[in-house]
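One protein chain is absent from this view; the other protein chains keep their places.
Think of it as A and B in the order they're written, each chain with its own count starting at 1.
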Amino acid sequence: MSDTYVIVHGAWHTGAELEATAALMRKAGHTVHCPTLAGNRPGDNKTTTGLKDAVDSLVDYIVSKDLKQVRLVGHSYGGMVISMTYDRIPDRIQRLVYVNAFVPNPGECLNDLVPPHYLSLFDEIAAANANAVMLPFPIWREAFINDADLALAESSYAALNPHPYKTFTDKAELKMPMAAAQVGKSYINCQQDTAMPHGHPWHPRLSEKLGLFRLVECQGSHEIWFTDPATIADAIVKAGRD
Amino acid sequence: MSDTYVIVHGAWHTGAELEATAALMRKAGHTVHCPTLAGNRPGDNKTTTGLKDAVDSLVDYIVSKDLKQVRLVGHSYGGMVISMTYDRIPDRIQRLVYVNAFVPNPGECLNDLVPPHYLSLFDEIAAANANAVMLPFPIWREAFINDADLALAESSYAALNPHPYKTFTDKAELKMPMAAAQVGKSYINCQQDTAMPHGHPWHPRLSEKLGLFRLVECQGSHEIWFTDPATIADAIVKAGRD
Partner (left out) sequence: MSDTYVIVHGAWHTGAELEATAALMRKAGHTVHCPTLAGNRPGDNKTTTGLKDAVDSLVDYIVSKDLKQVRLVGHSYGGMVISMTYDRIPDRIQRLVYVNAFVPNPGECLNDLVPPHYLSLFDEIAAANANAVMLPFPIWREAFINDADLALAESSYAALNPHPYKTFTDKAELKMPMAAAQVGKSYINCQQDTAMPHGHPWHPRLSEKLGLFRLVECQGSHEIWFTDPATIADAIVKAGRD
């Protein structure tokens, strides 16, 4: 079986950080793309790039390569982008796979889906950095990549790039709730992912917004791309297959 | 150690689907029975067979074979049947093991324990099929056997039989709540079992009705009998031993 996957990174990341996972999926026979969204590419404007720009860049990628029957995978912030991309080009999408990712309803922005203490933290950082946000290292190390050793926590942190905050405050443009979307839907929950803290978990708080969906779980943190590419590659294939 | 197990299937199944699991338990030295309940055998009346008929058939099986110190395992709907069977022949039962199974209080029926959207779905299907219910394939594939590939999802679905809906609406006849029953009790929770959706989980919603019980968990879906017999066989032995 050879399926076509497009994996969409989260905030602060680029597609490069997903390549270790993609390489394992390619060995299993799949075609895997890891594009970098507008806003996270070298030279992108961190002040003005918004959610629609990120979506446009993904739609352009899929259409320009004429990709079809795409299994479209989104991590974290990438869940906002794959939802809107499906809304734009549904005929090219075979299945949506959310990896501890945000699932918006029409008109919701990412910041509507995070706990209050992150909002005030992000607001403060963005205000001081021309509307670009970075994640403080202690949060990264303890709550995002809790399954890494310190060396990997540091080297992965060094690979991140400031994120255009406008993509967190722009509202999702969607014709209908994702629960009503007539497409295969899966949610991967990494069980030790504490990036969303107690009271605001990824699953089932966000997964249940998909309506009927397939749950796949694995052991790992929010940054399993760095700590265990083999496990997340396997989970994506189990989530993405028909 | 050689223990005697009777494993009771869920709705739509027969004992045959449990044989792969039973075979592994027999290799480990145990005696394992997988009877098929009244209502799910070839030729059974799907319109009139009720919960008491199913229980009668299990009681008859255990008594006619003179089984003693039985570790009585029930899956899903089978939890209704093992609870009432214990109520009828407690002296033959050493321990009750619920595998993501319903745990009734006296007077509750299975339909009292499922979420509203299943009720309306089942009502509609039963009304159109002389009181027999079948599960739509999309629900089976995404929410019941989420850890299978498509081929296994399809072949396992083909093995199912229409279920007599009366067994879902008949009330459990029990002298006391299962929490008060003086018998060993275990609950096995397959962690990726989404057959009961968010807000209505198997565990701890139903397990806590047992009072003091032993929890065993494993990775797997509601239909782990098809997808991972080795894991569920191991879990049953850990749950069923003294």
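Criterion: a residue touches a chain if its C-beta (ideal position, glycine included) is under 8 Å from a C-beta of that chain, and two chains touch if they have at least 3 such contacts.
Predicted, not measured: the structure shown is a model, and the values here were computed from it.
S.K.: If I consider the whole complex, including the chain that's not displayed, which of A:T48, A:S120 or A:Q219 touches that chain?
M.R.: Here the residue in touch with the unshown chain is A:Q219.
S.K.: Which of these touches the unseen chain: A:D3, A:E17, A:D87 or A:D147?
M.R.: A:D147
S.K.: By the contact criterion defined above, which parts of chain B meet the unshown chain? Give residue numbers in ascending order.
M.R.: Here the touching residues of chain B are 184, 204, 207-208, 212-217, 238, 241-242.
S.K.: Contacts of chain A with the missing chain: which residues?
M.R.: With respect to the unshown chain, the touching residues of chain A are 138-139, 141-143, 146-147, 149-150, 191-192, 194, 197-199, 219.
Note that in this section only the chains that are shown with their structure count from here on.
S.K.: For the sequence-identical pair chain A and chain B, what is the superposition rotation angle on Cα atoms, to the nearest 5 degrees?
M.R.: Value: 120 degrees, nearest 5.
S.K.: For chain A versus chain B, what separation do you get between their C-alpha means, in angstrom?
M.R.: 38
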